[in-house]
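Written below as structure tokens is the structure these notes are about.
Only one protein chain is missing from this complex, and each of the others stays in its spot.
On to chain A.
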Amino acid sequence: MIEVFFQYDFLRYSLFTGLLIGLLAPLIGVFIVVRRLSLMADALSHITLTGIAFSLLLGRHINFFAGMNPVYMGMIFAVSGSVMIEKLRHTYRFYKELAIPIILSAGIGIGVVFISLADGFTTDLFSYLFGSVVAISRTDFIVVLLLTSVVAILLFLFYKELFFLSFDEEQAVISGIPRRSLHLMFIVIVAVVIGLSMQIVGILLVSALMTLPVAAAMRLAGSFKQMFLYAVIIGEVSVLSGLFTAFHMDLAPGGMIVVINVVILLFVLAFTSKK
């Protein structure tokens, strides 16, 4: 059953990419959840769709874009979206959460306009929305590998500052931690991770891979570090089993990954509520 993933190159790259995002999405997800930014991940994934639609539209008219993986344009959109969210959060200082619906709906709205302008791109779009096992090329994989390493190194380097900011922002600032620049770095990382993960999980479900493993890990963990460990284990288990079942049963992997995550979460909730 697993062997098939090593027989074909394209499946092998999907598997490796899956392993990387199963690590990365829950890692960043821990910070997203404890900083109460879960919904921001959702808004950014929707604006990624806008970028993808834009890239596909350009691809129809300009050769250069036809050969490019639309995910990169998606990431560019997500990164600019994340900066815009920050600006809006500053503008609506007393209603910070407004920034999220604004960007989310703007993203979907503009994306839908792009899609209709191009008279739809049905098959492609489906795999961007719900993920695909076969969408990963060798070049894509190398990009994923590089970006994963960069993000992992950044998270490792700034672990203590991000931890402090998440737990107690005011104290962190008093002790001299540069809040604004770290926050900006953080949301740019989130945008990049969304772009990476959506190739397997799909746009609509990418934030699930960042939050569901963490939601389960939170119930189990006795310390902040343990939360990372559990979240990554749950993330990897769900991505791997999701990919296998999706391939063998011809289902969208994003759906399977989320279903497995939900099952794990239910088990954890049932198990921990007795304590």
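By our rule, a contact is a pair of C-beta atoms (placed from the backbone, for glycine too) under 8 Å apart; a residue touches a chain by one contact, two chains touch by 3 or more; residues count from 1.
Heads up, the rule we're going with is that contacts and distances are computed from a predicted model.
S.K.: Have a look at "Zinc transport system ATP-binding protein", "Nitrite reductase (NADH) small subunit", "Chromate transporter" or "Sarcosine oxidase subunit gamma" and point out the UniProt protein name belonging to the hidden chain.
M.R.: This omitted chain is identified in its UniProt record as "Zinc transport system ATP-binding protein".
S.K.: May I ask which residue of A:Thr91, A:Thr139 or A:Ser175 touches the chain that does not appear here?
M.R.: A:Ser175
S.K.: Consider the whole complex, including the chain that is not shown, and state which of A:Arg60, A:His90 or A:Lys225 touches that chain.
M.R.: A:Lys225
S.K.: Given that one chain is not shown, which residue among A:Val4, A:Ile142, A:Leu157 or A:Val263 touches it?
M.R.: Touches the omitted chain: A:Leu157.
S.K.: Which residue, A:Phe6, A:Tyr95, A:Phe126 or A:Phe167, contacts the hidden chain when the whole complex is considered?
M.R.: If we include the chain that is not displayed, A:Phe167 is the one touching it.
S.K.: If the missing chain were put back, which residues of chain A would it touch?
M.R.: Counting over the whole complex, chain A touches the hidden chain at residues 34, 157-158, 160-161, 163-164, 166-168, 170-177, 218, 221-227.
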